[in-house]
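For this depiction, one protein chain was excluded, whereas all remaining protein chains were kept in their positions.
Showing chain A:
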């Protein structure tokens, strides 16, 4: 406000000096004259800055209406003064005829200065719509040239012709004004119902300005020189106050006329919509290029680069960058992965992408910072080219899962403050939506690739795993052996192995490592090593399992365990020793024709491997079971895939059904029983693809045709306590 007061005071000083010159009868000296003109121009400029500063954002209609109204007022005032007052300029002295002429000149000059300042301040938001750097530059150029034009006549007496320099600067100023007048992008933002009003106001403004020019230069509102018939033409009253101020107002009035005319024509012929369509075409190009990309390029990095290029190519921003999260690699904070219009480093430094990402997620939409440099999340300094910033979430939070977090953000910056208009934002939001879709496709594609890679890896692991299973089963007189394994996936966690111990014994292990896939296969390989080595070191199943727990527990991952059952059968002695580490109970069946016939589930105590990593509890808990076999006895070791198979009604196969099946068919021999059991398993689950790994080993002791003495198993290992079969109370008979 003080700027405005200063301006008026400045003009008052100039008016007083002019009045004094008239009273004194002599014009001021050249230096004083120049000073007064500069003061007048400065006052007008101050008035403009005062008005432009208070303006804020007004509607386009108001921008046109205010100078139009004020122009009409000044026009009426000028006409009134011209009609009711008959002052003139003395052609010899170049001074007004009397002091009252100076008073009227001061009144009209001040009104004109106010009109010019108001006009510029009002049209400024329209001319600068979108705040392109080039437009700002053009505006500054126009103002500069206008002032320069005005200053070329500073200090010149009224009756001396204008210098050539003024014509040059004046022409340049008008050209800049024309260029500005052609910038009518704001019209595309104008609601349709306001277009007629805007056209009328623009036409009115233009007409008023033209009328003002006519009236002041030779028209009824002009101040004549001499008696009004001289060779020197009449000129505006304002020139008496200051010739420079008059020149300034002249330029501005011409600009107002041009701008109003251009606006009216734009509205009439849809020039602005053509310009807007150019803009739309750019947006469409950007979107189409993205759509093309999302069809072909499914690489996240390439896509991110295309997304960053889009807004810059479409001239929706001066710089853009993309910050993405990467949850599959444990990156939940977005990092800048692509930038356009500035380097990746500069983009990373320009703003706190993480904070903006979270703010945009919270806002559930675009986050616009009109004065980005003032925002604490923006680290760019003035001059770094981040004066306005839009943060657009890539993907709607509602479809992208919990927490409302999206894949990342697209940040678009402009080098000028307050630069994003509603149509820019709408276009950017459309673009970001499309970009998010493309990214989501790329991620899906990457997932598919990853799955394919995993599948290849798994099939390789499967090859390795196949070699871990015994390639052939040992042949021992008096024993029939058969084994089957059906992994649910390419690589399962089931394992079995059979090893010959001496001439007459075999050791059989069936194990199940928790989890599946490649890690399970690794543990399995380890288990095989332990088993192969341990079976040669001890004939005690309990000791072998305790050793396996000692060896494996430290290397098993957190929460990973393995259940195992290990049986040693002596074909000569007809004995079975068995220990269970948390595994499914073994099935033993004996011919019902025998007095001691029946079927049993051997379920001695024992913890799963890995459950007790120290090992002491494992050893304390483990119970070994020893059985004196009868010829025809059949033992089944298996994993829970067999008993947990579900039928169509969801019913589990279960231990009882399994034991009964084995008992019913045991007489056919181990190999045929294996095939029957596989068929039974398929029939129960109704599918060739088991839900879970299914592995089992069948062992049938046929005996060696001679009576056998009960085995001596008293010499047991210290880690186990033996219970003699069938005295074990846990066994159902």
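We take it that a residue touches a chain if its C-beta (ideal position, glycine included) is under 8 Å from a C-beta of that chain, and two chains touch if they have at least 3 such contacts; residues count from 1.
By our rule, contacts and distances are computed from a predicted model.
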{"item": "Candidate names \"Anti-sigma factor antagonist\", \"Multiple sugar transport system permease protein\", \"TldE/PmbA family protein\" or \"Ferredoxin--NADP reductase\"; UniProt protein name, chain not shown", "value": "\"Anti-sigma factor antagonist\""}
{"item": "Identified contact with the non-displayed chain, of A:60, A:385, A:582 or A:690", "value": "A:582"}
{"item": "Candidates A:173, A:465 or A:514 - the one touching the absent chain", "value": "A:514"}
{"item": "Touch criterion as defined above, residue of A:532, A:555 or A:617 at the omitted chain", "value": "A:617"}
{"item": "Chain not shown: contacting residue from A:104, A:321 or A:561", "value": "A:561"}
{"item": "Residues in chain A touching the chain absent from view", "value": "493, 512, 514-515, 558-561, 563, 581-585, 605-608, 610-612, 617, 621"}
